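Apart from one protein chain that is not included, each protein chain of the complex appears where it belongs.
Chain naming follows the written order as A, B and C, and within any one chain the residues start at number 1.
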Amino acid sequence: MNGKRRGLHEAIAENVRDGDAVALGLALESGIPFAAVHEIIRQRKKDLSLIGPISDMAFDQLIGAGTAGRVIAAWVGNVAGGSGYAFRRAVERGIPRAIEVEDHSNFTVGLALKAAAMGLPYLPTFTGIGGDIVKDHPRVRPVTDPFGGPSLLAVGALRPDVAIVHVQRADEDGNAHLWGNLGLVVEAAYSARRIILTCEEIVPRDVIRSDPNRTQIPGFLVNAVVEEPGGALPASVQGYWRRDFAPFLDYHRRSSTVGGFQAWLQEWVLDLPDRGAYLQRLGQPALARLRVREERLAAPANFAP
Amino acid sequence: MNGKRRGLHEAIAENVRDGDAVALGLALESGIPFAAVHEIIRQRKKDLSLIGPISDMAFDQLIGAGTAGRVIAAWVGNVAGGSGYAFRRAVERGIPRAIEVEDHSNFTVGLALKAAAMGLPYLPTFTGIGGDIVKDHPRVRPVTDPFGGPSLLAVGALRPDVAIVHVQRADEDGNAHLWGNLGLVVEAAYSARRIILTCEEIVPRDVIRSDPNRTQIPGFLVNAVVEEPGGALPASVQGYWRRDFAPFLDYHRRSSTVGGFQAWLQEWVLDLPDRGAYLQRLGQPALARLRVREERLAAPANFAP
Amino acid sequence: MSEGYTPRELMVVAAGREIHDLEVVFVGMRLPLLGFGLAKATHAPGAIGLFENGVIRDRPAEAFIYTMGDPPNIAGAVACVRLLDVMSLLQQGRVDVGFLGGAEIDPMGNLNTTKTMPGGQLVRLPGSGGAGDIASLAGRTVLIMDHEPRRFKEHVAYITSPGHHADRRRGGPATLITTLGVFDLRQGRFRVNSLHPGVTAAAVRAATAFEVELDDSVETTTPPSAEELAYIRHADPEGFWTGDPVRNG
Partner (left out) sequence: MSEGYTPRELMVVAAGREIHDLEVVFVGMRLPLLGFGLAKATHAPGAIGLFENGVIRDRPAEAFIYTMGDPPNIAGAVACVRLLDVMSLLQQGRVDVGFLGGAEIDPMGNLNTTKTMPGGQLVRLPGSGGAGDIASLAGRTVLIMDHEPRRFKEHVAYITSPGHHADRRRGGPATLITTLGVFDLRQGRFRVNSLHPGVTAAAVRAATAFEVELDDSVETTTPPSAEELAYIRHADPEGFWTGDPVRNG
């Protein structure tokens, strides 16, 4: 197929392979590509390494579903409820499978991605010194300052096989307008070997070109562009969707047992063919409540030459 | 005086001291703060270290006027004409005074600023290897990769005393909206001890807050905010001013001799009290030709929560 | 204060008092977020709030937020930048104070949010997030904890957020605010600043597995003023973070 436009099923099938290192949840609590997360689970991907700063419940779901063999992250849980039960079960008891955890802080995982984005083997930092995260860490080594200052730590480069990012709008070449939280989106996009973009809207190229400073991901780095409105729910998307708080609490409650997790997974992922079905199941009243209808537009910026 | 709003004279007097390291021209050819450059010359600042990627004719003017003792840059000249004659006279013959030159590439001067912006003593890079710029360079040392890869160069941190940036609009706290070319603006702003902002317009705080992603410089880093419309001319400001090509050629031609430079300096800087007088001297027909009146507005971005 | 106040409301007030005017604050969520808003509304109108997702605010969000990424925390921010931009400012030393919490704390102010081993059984916690960075790099940190014996330990099981240690270049824990009192942790000592109204020295000793510098002359934490309570109840109208079945005062 020519061009980069894909359906989500196809985009995941083509770009996420068993064993891949997958970065997602990069804008922290907003714009988490839950539609893609659920599609990865439906396609029963295996042995993934999950990369992200704080993943909210996305990583917990991927771990509970058995797709992940490794997590490289600063925080894995559920921002609404605290602990991620599936993560705990995997780490504490190997259920549904044992996983390796490469612990980070937000800064070190960001530096690891940034090093790869910069084409460097490492970036130096002072963060973490005196703590246990950086001790015996496979991606952290001591370095000296060649100018004679205090010693530092080197955080080794981390190159995702694929980064999955949800944005407000993109053109069919993958040039992506993203606003609101940026987090580590740019660093992950620049460092990843492949990018899957899900977006609220595919827009004409000239919409993107009208504001090149809003383009956080240039299209030539992007492999697949998927129009998937609501694809980040229950996470928020600035100007499009409010955060849906209840599903985070519901998941937190139900996932506290293996059986509860499986029932949740069946109901909200496995029994649904796609995101359209998810939104339908969520129901019109919920969608109406979550959809942003107000306007608070950015002040005009004139790009006329 | 309370608050950060200043006139340009006052902003330069308060924030630029003899011997300071001054970063400017950071967006490359656009948004060069020429009004501030000329005010620095009028205030007869001395022994400045000039920091920037390519400076277009701004550094050449500062050097010709005798304000600079050192240049830390990747390129010093006149983009329209090539060589900067004042720079050449200073380097080749010590006229009006000898200057030190710390040669860089755009990447290495950017990394030096970025290292300071990150609070690091250095950043590693592969650029420049095999060339003369990085040889015996006071700010470049070899480093090994602690993960066993090929050796790199470390570019030492460079912290300007003051960065001078011209932007489209800012609020009175110094939160600055900048669009179009970014160059090294963010890196210099984050690394500098002080920031002088000149802007086309001071706008209400809510204009800036309407689009937080457009804010390239957060106000808490800024010391002085100067409303100075046309303060970058003859450089361009996206959406406000076209580049005025003729003054670059005129300066290039006239500055080829010491006498010509002095006459130019008298006419366009020393005999003019401020930027208002400069614009008046430029004349209404020129201003009308240069001012952007067309609108090509950025596509709307909704920030409603 | 006819209705009294909750312990968490008192903790918010104590947190707010740790923020000085014009300071740059790495805020975090829950109680410190409310404390930041309270400080802005009272004695520190010029304080600036940084969030690790890249949000920079000079006033609190207009609506209640559950996470720092919630749309009301973006709308009206002065800047949304990259995570590494705010971390760079932090590493540079441009952040005056950061707030942290934890599952476990030791006398040096080391915090654990990664894993505990109660009864030799591994319990995995979510991890650092940005906490380890704030602990390492902020000008000083203010810690907020529930004061319980299982949390106040001679040695934490894992140092997620380093406290005072020999290689520290700046900062470190300055103040600890707990459900029982306010403690001074500077220079690696663990001293009481004040105990909350009604809290006894014995109660603190019982809830703390290590030695606390504490005598009978200890002051009482100043209770929230009516103005402070009004702000908190405006900002957290349903008591989502500050509500508590037990009301004091």
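By our rule, a contact is a pair of C-beta atoms (placed from the backbone, for glycine too) under 8 Å apart; a residue touches a chain by one contact, two chains touch by 3 or more.
Since the structure is predicted, the reported quantities are computational estimates derived from the model, not experimental observations.
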Chains still shown that are in contact with the chain withheld from the display: A, B
Selected residue (touches chain absent from view) among A:Val76, A:Val186 or A:Leu265: A:Val186
Sole contact to the chain not displayed, among A:Pro53, A:Gly110 or A:Gly219: A:Gly219
Contact with the hidden chain (one of A:Glu14, A:Glu92, A:Asp173 or A:Asp274): A:Asp173
Absent-chain contact - pick from B:Gly66, B:Gly110 or B:Pro212: B:Gly110
Chain B residues that touch the omitted chain in the full complex: 27-30, 53-54, 56, 73-77, 79-80, 82-84, 87-88, 91-92, 101, 103-108, 110-111, 114, 125-133, 150, 179-187, 235-236, 238-239, 242-243, 245, 292, 296
Chain A residues touching the omitted chain (full complex): 116-120, 173, 175, 186, 190-191, 205-206, 208-209, 212-213, 215, 218-221, 303-305
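FYI, only the chains that are shown with their structure count from here on.
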Lowest number of touching-chain links that must be crossed from chain A to chain B: 1
Central chain (distance from its CA mean to the mean of all protein CA atoms): A
Comparison of A-C and B-C by number of C-beta pairs in contact, larger one: A-C
Chain located farthest away, centre of chain A as origin (C-alpha): B
Rounded Å distance between chain A and chain B, as computed from the means of their C-alpha atoms: 37
Separation of mean Cα positions, chain C and chain B [Å, integer]: 40
Where chain A touches two or more other chains at once, by residue number: 125-126, 179-180, 182, 238-239, 242, 292, 296
Interface hub residues of chain C, defined as touching at least two other chains: 55, 70-71, 74-75, 80-81, 84, 90-91, 137
